[in-house]
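What you see is the complex with one protein chain gone and the rest in place.
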Amino acid sequence: MALLETIGLVKRFGGLTAVDHLDLQVNEGEICGLIGPNGSGKTTVLNVITGIYKNDGGKVIFNGKEIHILTPHEICEHGIARTFQNIRVLGSQTVYDNVRLGLHIQTKSDLFNIIFNTKQVREENERIRKIIEEALDIVGLRKEKNEITKNLPYGKQKVLEIARAIVAKPKLLLLDEPAAGLNTAETENLMEIVRNIRKRGISILLIEHEMAFVGGLTDKVYVINYGKKIAEGTFNEIKKNPSVIQVYLGTKGDE
Amino acid sequence: MSLATLIQLIFQGLNMGLIYALAALGISLIWNASGLFNFSQGDLLTIGGYIMLTFFSFLSLPYPVAFLITIVIMGIAGYLLSKGYFYPMFQQNFNPQIILIGTVALSVFIRNSVLLTWGPNAKTYTNPFGSKPLALFGVNLMPHYFWNIVIVAVLVLALQMFLKGTVIGIAMRAVAQKPVAASLMGVKVGQMISLTFLLSTGLAAISGILIAPIIPLTPEMGGLLAIKAFAAALIGGLGSFGGALVGGIIIGIAEVFFATLVTSTYKDVFIFAVLIAFLMIRPGGIFRADISEKV
Amino acid sequence: MDRKGLKKIIALIVVASMTFFLITGCSGSKESGEANKGSGEGKTQVLKIAHLAPLTGSAASYGVQIVEAAKMAVEEINAAGGFTGPNGEKITIDYTEVDETSNSAAAIDAAKNAVSMNPHVILGPNRSGGVLAAHKVWQEAKIPAITDATSAQTTKQGNPYTFRMQISSEYWIPILVKTAVEKYNIKKPAVIYGLNDYSKANWVATEPAMAKYGLKPVTVQTFNDGDQDFSAQLVAIKNSGADSIFLYGYTPECGKIIRQRVELGMGNLLVFTERASTDPAAVEIAGKENFEGVVTSTTLSPGDPDPKIQEFIKKFESKYHRTISATHVNHYDSVYIVKSIVEKVGLDREKIREELSKLNNYQGVLGVYSADKEGNLVHHMYTQVYKNGKWELLLEETYPVQ
Partner (left out) sequence: MGKIFDTIKNNILIVIALLLALIPVIGVPSYQFYIIERGLQNAIIVISLVILLGYTGQLSLGHAGLLATGAYTYGILVVSYNVNPWIAFLIAPIFTALIGALLGIPSFKLTGPFLVVTTIALGEIVRILILNWEKLTGGPYGLTGITSIISNSKLMFYLILIIVYFISVATSRLSVSKIGLAFKAIKEDEVAAEVMGVDVKRYKLLAFTISSFLAGLSGAIFASLTGYLNPDSFTFADSATFLLMTVLGGMSSVPGAILSSLAVTALPEILRFMARSRMVIYSLVLLLIIRYSKQLSSVKISKFFLKKKNKEDLVVGGGE
């Protein structure tokens, strides 16, 4: 059964149709790729799925529920977490607190308990600390726990964002160009992290220009251009697809 | 309400509206260049009026000479203010909210400095356009109503032409829209922001000069004026000159009609309520301002 | 601990002690004036007067005037080497002005500050809000205070230490109305007043005064302090068919309204107004030609031919190069009233208070003062009209003391 399904998804900006009747499916346990040339509407798809943009047509069904009518935070509560193309970590907070933000929906403390610092709050803080440290271990940031985030190098901020996303215990993780701007070693490391995440039962939909990355990770790839799906299949299949080669691989030289 | 009353009220509203518009224009100008919302525009206007008073009334210089001197002094003051105070804060990446509070503090400072320099008594000077109303079909109109319309129209047009038609103006707009790109193109961003302040304080000087014969100068006069000007700028669309003009006139006329038809007691409440409702429905104002980018 | 940490600690201590000691520290030095309190005969003693006045803020124009007037009196007395107390001791005046910032809450700060100087008498505050906010301060310290242009409420708080240099509006407004009806034969009065305690009280006194003559205001308009445009109110007055305007407010607004009425072609409407409009600033704002025919009630008329008053006006104008206004004159006299009382009873606050409450027909430089039950001191009133660029006295009346 499909975990995430978009049916005839449409998003317009003024006269421009950024997403044009798009059908996607991500099954449980899968890593899916979403590729296409610059400006083909990939990030817009993620923004519509996560509720940042309201769609102009079609449906987004997640876990059997229509989620396109929900707000972003409700969608998060349903089990979708994401990262951003231009990192959106809280620069002036610590690495620890950034990950803690991912635990927002799982933290139950209310104002009363917080103000009186009740046992419940203290126990929860302890529990949270363990989860955060574990997540930091996965992405290898344990040492930088108390650093101010904006002082970290770019690559570490990127994986921090992933750590923040996974502590939210999503069923589906959306990654927007996770490898962009990383060097080869960092990319290798990232692939390892993504595989680890999948092992934890989290399905993944990722956008990426780095073809080695896509090829090495994905079970299935969707190719879109001008918001329309032009191909789908395994990486090896679409690599040979003539229309993909025409519209997409032709621009590969830019990357 | 008779037709004469109606026309009378429209002119009265227009008269005050243009004053709000002038202050709103200065606010929009600085907003455009630096993304700074200047809370002290009303007080800059006050100080312009007082400088004019000094040269025109106390030192008895001819009107045009005093007019020019005032604009030059205020312009230089604005330039220095930006160079010495505000621009360094931009440069050091201050939180924009703090710079904004800086303009609030500036307003307190100006008010008290004026009080210390010129004393607390209300001051006014002879209306150069004449102080006798013209009675036309039962409507009484002061000559300055017409002059102010002309002067404000000329000012708005001149500003538009300056910003669209001159090299400096284009550079200013470039700084306003894309500061990083502009600096890469060799535009001196600090210089341009300071020049915008110069324009804006110069504008405040002109406004102060025009207002002084209509509204007696007091150290505190900028306060209420400024709040109306903020409303005018936001309703018209922050950053838009046409918007400042339209917003000012709308507020001036709405205020006088509400006061006449409903109650003068709550006219300010009415204006503020309209402002809030307006912002909730159309946050960008009539001439949509871009509210997403700058803070 | 490294040096950096030490620096931080020092910074902390500096800040903490700065706030703490600067506040507490300034108290000690002020006591010195009190050292002379003991009645050593032949020695010079000091009468301490603290003057609470709005030197900054929206009412600053009044503050400056009253301080100037009081200072003038103090300087005159001190220049003559002070005065002689009941036991033959020489007494000079130590006068301090304290800014009450035109704000009621700040008036409490200012009053506390004034009281901390331990004065014998407090002058001011100048605004009703300030008095109402702060009167308990001088009551607790048992220091008599003489306030100025405040509303009648200020002396109705049951505070025996509050005295007021102002005629009750319940008295002078009937005179103004009488003048309007009997001399100017008005039929359809309109009322416009500012939304502040003082002006509001004047309107409250106006209604019954008019009712006495069977008149009812054809329209009642209000404005906010600091307003710039009054056309809505004036047009409403015009449309109501009024033949006269009763105007109560602070000086700038009075001036603006008197002018704007002419600009709206309503110059034929008679204006009856209050002492705020006798301020030269009101005339300047309105323009002399627009002021023609305005009738005001006041505690001092520059048009009064009394030589004492003319002499005072001359003296004041040559000292401050400013035209005199009725607002300040009583503060000049208040200093002399205090002097005359101290001459009699010495520097005992309780005795000063008692004498103030018994004040009877004191012949001041500018008027005759008597205290009523509530502590109001002024009971002399002028009505004047502005004619040919000058104030002309219309009538003079003295209010009977209950």
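When the chains are written out, they are named A, B and C in that same order, and each has its own residue count from 1.
Definition applied: contacts are C-beta pairs under 8 Å (C-beta built on N, C-alpha and C of every residue); 3 or more make two chains touch, one makes a residue touch a chain.
On a predicted model such as this, the values are computed, not experimentally measured, just so you know.
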item: Among shown chains, those touching the left-out chain; value: A, B, C
item: Contact partner of the left-out chain, one of B:5, B:57 or B:113; value: B:113
item: Listed residues A:69, A:114 or A:212, member touching the removed chain; value: A:114
item: From B:98, B:150 or B:167, residue that would touch the chain that is not displayed; value: B:98
item: Given A:105, A:131, A:191 or A:211, the one touching the chain that is not displayed; value: A:105
item: Where the missing chain touches chain A, by residue; value: 50, 52, 71-73, 76-77, 81-82, 84, 88-94, 96-97, 100-102, 104-105, 107, 109, 111, 114-115, 117, 121, 146, 148, 150, 164-165, 168
item: Contact set of chain C toward the excluded chain (per top definition); value: 1, 5-9, 11-12, 15-16, 18-20, 22-24, 26-27, 55-56, 97-99, 101-106, 108-109, 112-113, 115-116, 128-129, 132-133, 136, 151, 153, 157, 195-197, 199-201, 224
item: For chain B, residues in touch with the removed chain; value: 31, 37, 85, 88-89, 92-98, 100-102, 104-109, 112-113, 115-116, 223, 227, 230-231, 234, 238, 265-266, 268-269, 272-273, 275-276, 279-280, 283, 291, 294-295
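The working rule: only the chains that are shown with their structure count from here on.
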item: Topology of the chain contact graph, where touching chains are joined (line, ring, star, complete, other); value: other
item: Centroid distance [mean C-alpha coordinates] between chain B and chain A, Å; value: 48
item: Residues on chain C engaged by chain B in the complex (per definition of touch); value: 56-58, 60-61, 63-64, 195, 221-224, 226-229, 231-233, 235-236, 239, 251-252, 255-256, 262-265, 281, 284-285, 287, 289
item: Touching residues (chain side chain B, partner chain C) in the complex; value: 1, 5, 8-9, 12, 15-16, 19, 112, 115, 119-124, 131, 133, 135, 140, 142, 214-216, 218-221, 223-225, 255-260, 264-265, 267-268
